[in-house]
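Note that one protein chain of the assembly has been removed; the remaining protein chains are unaltered in position.
By written order: A and B. Residues from 1 in each chain.
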Amino acid sequence: MAQAASEGAVAPPGRDGSASLGRKPFAVRVRRALDTVGGRTFAIAFIIVLYGPLVMLAVFSFNDSIVFSLPWSGFTTRWYQEALGDENLRGAIRNSLLVASVVAPMSVFLGTLAAYPITRLRFKLRGPAAIVVAAPLVVPWLVIGISALIYFSKVGVALSWATVVPMHIVVTFPLVTVIVAASLARFDRTQEESAIDLGASQFQVLRHVLLPHVAPALIASFILAFSWSFNNFEISFFVGGFDRLFPVWVYSTLRHAVNLPIVNAISTLVSLAEIAFVYGAWLLITWRAGARTSKEKTETLMDAIR
Amino acid sequence: MESTAPPVSEGRHLRARVVRTLRPAAFLTGPMAVLALFFLAPLIILLIMSFRYESLYGFQTGWTLDNFRALFTDPIYRGVAKDTLIIASTAMVCQLLVAFPLSYFIAFKAGRWELPLLLLLVLVDELNPIVRIYAWRMLLGREGLINDFLIWTGIIDVPLDWLLFTKFSVILVLSTSWVNYCALPIYASMKAIKPSLFEAATDLGAGWITRWRRILIPLAAPGIFVAIILVYIPLFTDFATPGLVGGTSSYMLGNSVADLMVVIGDWGAGSALSLLMLAAMAVVAVIAYFLTKLNQLD
Partner (left out) sequence: MSEAPVKGEIRIERITKKFGDTVAVDDVSFEIPGGEFFSMLGPSGCGKTTTLRMIAGFEDPTAGRIVLEGKDVSFVRPAKRNVNMVFQAYGLFPHMTVAQNVAFGPKIKKVPKAEIAERVEEALATVRMDALADRRPAHLSGGQQQRVALARALVNRPAALLLDEPLGALDLKLRKEMQLELKRIHATTGTTFVYVTHDQEEALTMSQRIAVMKDGLVQQVATPRELYERPANAFVAGFIGTSNVLTVRSDSVRDGLVVMDLGDGDRICAPDTGAGSGGETKIIVRPERMRVWGDPDGEGMSRVHGTIAEVVYLGSMTQLIIDLKTGERVTVHELNDDLKGALPRTGDPVVVQWAAESSFVIDDTAAVNVAADLKSPG
């Protein structure tokens, strides 16, 4: 009688096939416990492996020692001061920020321009157009970078802003297209027709009905374009000249010296900034649209990737 | 009282048709121009280059197949290609092995934690990959934290050499790169499975292994293949990771290309190799793409 009342016996027919009453409740309970506990530990372990190194990086950026070893030498912020004092480093960060701030808006602009006809207009070359726009996402950045390097030298353009910005735009705007297209595709035609029925002109429909719907996608793709540009290594390496952009700076510095604690420091700063940036954008998006759709936002992202 | 269609409709039809062809063109000119100028044109030049003697320090000019010939005959390249294949594929498998259960957990078991976990996954992409690779280098070194920890707990006496600058380190770090691109498509395809399918299967007596085998995996398969397309290509062509944490034994094709272009200056060979890699990746992408459609064939 205790068995019949025990948890396992009256478990709903769910993940553990306990449709039969009373049989092996203990085994079922163990399995279910393993399920959740196992699952949770797995997820936690995953998070640790993914973010752990960065956390360690942050921690050791305050360590008063050149070596990355356990004997903790003492708390210091001198690496941060050194990092911020380094001319090259400051220049690299400034450049990366400037490039990203130009690339991101242009990407969003171009990406939306491409997304609109692909999702909302019907024309014969729609399929091929979509493929061409999506192509830069599939072609390895290595190949794009190299081809750009050769191209610019043949065309006679020196490696500089003029080469980096367009190349960044080329690899980021397809992503914007994908994200915005996903949002446009999900747009409720009935809303649009209602607005027209109520007397709105095409422009008014765009402004009052379509734009609010698409706004989260626009913001999200801006964020992504910005970080892709800032973090971009492969392309910048080939078309950006040496040491001029932040990721390339890190790479070059590391290739030639072993452990530079100032790399720790600046990396931590940059990572924190990026996290704050994304989190802020996240808050912005969810505030605009209401809590329910924050789930939708991530779903949009995933639809986009599909 | 007339009751036939007024002639106005003819003019309207024509006007509508003109507008219909102009509008997409107006939107797409900008993006297409950018793509043509900075994406397609360079690729075409790449194609051309691979057939020419183009070297910053060489002397010959003209068309040739030597670039390709050298790549295929030189045992060094074959070795590197083999290594790249091994490293990338192993990393891919590792990522799938981790991403699949993880996606399952997030999709079905996470409850409240679903959204935060997803956020964390997406967030990783925002962080600088070079920084992450560097962080791993710190951990794996002979004086790095992992060795420190192992010595401190007494598991070993002497620091492990093989943690860094080996194939192992490259595979390890690659396994943690782009994991979100691996997990998210799988998660998405799992989310699309109606939970009632599992309930029905359980009701018919299926244990969890059967459920996974017959329902979960077939329905999540498209997601898996999408993940492969998205992840394998960056893995295969990556050169930052081997550059920072790889040693001489874990040189990858990406490094070869980078060297050819920047260090050696043999642009012809560099182009040829890039082209070959591109072709190989295209094949992978196409195969995987068709595999995603497999489910829909029934």
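Convention: a residue touches a chain if its C-beta (ideal position, glycine included) is under 8 Å from a C-beta of that chain, and two chains touch if they have at least 3 such contacts.
Predicted model only: the values in this text are computed from it and were never measured.
The residue touching the chain not shown here, chosen from A:Leu84, A:Leu121 or A:Ala200, is A:Ala200.
The omitted chain makes contact with just one of the residues A:Arg78, A:Arg94 or A:His208: A:His208. Panel shows chain A; residues 188, 190-201, 204, 208-209, 212-213, 289-290, 292 of it touch the chain omitted from the view.
One rule holds in what follows: only the chains that are shown with their structure count from here on.
For this pair, chain A with chain B, the centres built from the Cα atoms lie 15 Å apart.
Those residues of chain B whose C-beta lies close enough to touch chain A in the complex are 20-21, 23-24, 27-28, 30-32, 34-35, 37-39, 41-43, 45-46, 49, 54, 98, 101-102, 105-106, 108-110, 113, 115, 117-120, 122-132, 134-139, 141, 143-145, 148-149, 152, 176, 179, 181, 184-185, 187-189, 191, 198-199, 202-203, 205-208, 223, 226, 229-230, 233-234, 236-240, 243-244, 254, 257-258, 261-262, 267, 270-271, 274-275, 277-278, 281, 285.
Here chain A touches chain B in the complex through residues 13-17, 19, 35-36, 39-40, 42-43, 46-47, 49-51, 53-54, 56-57, 60, 67-70, 109-111, 113-114, 116-117, 121-123, 125-126, 129, 132-133, 135-136, 138-144, 146-151, 154, 166-167, 169-170, 173, 177, 223-224, 227, 230-231, 233-234, 237-238, 246-247, 250-251, 254-255, 259, 263-264, 267, 270-271, 274-275, 277-278, 282, 294-295, 298-299, 301-303, 305-306, going by the rule given at the top.
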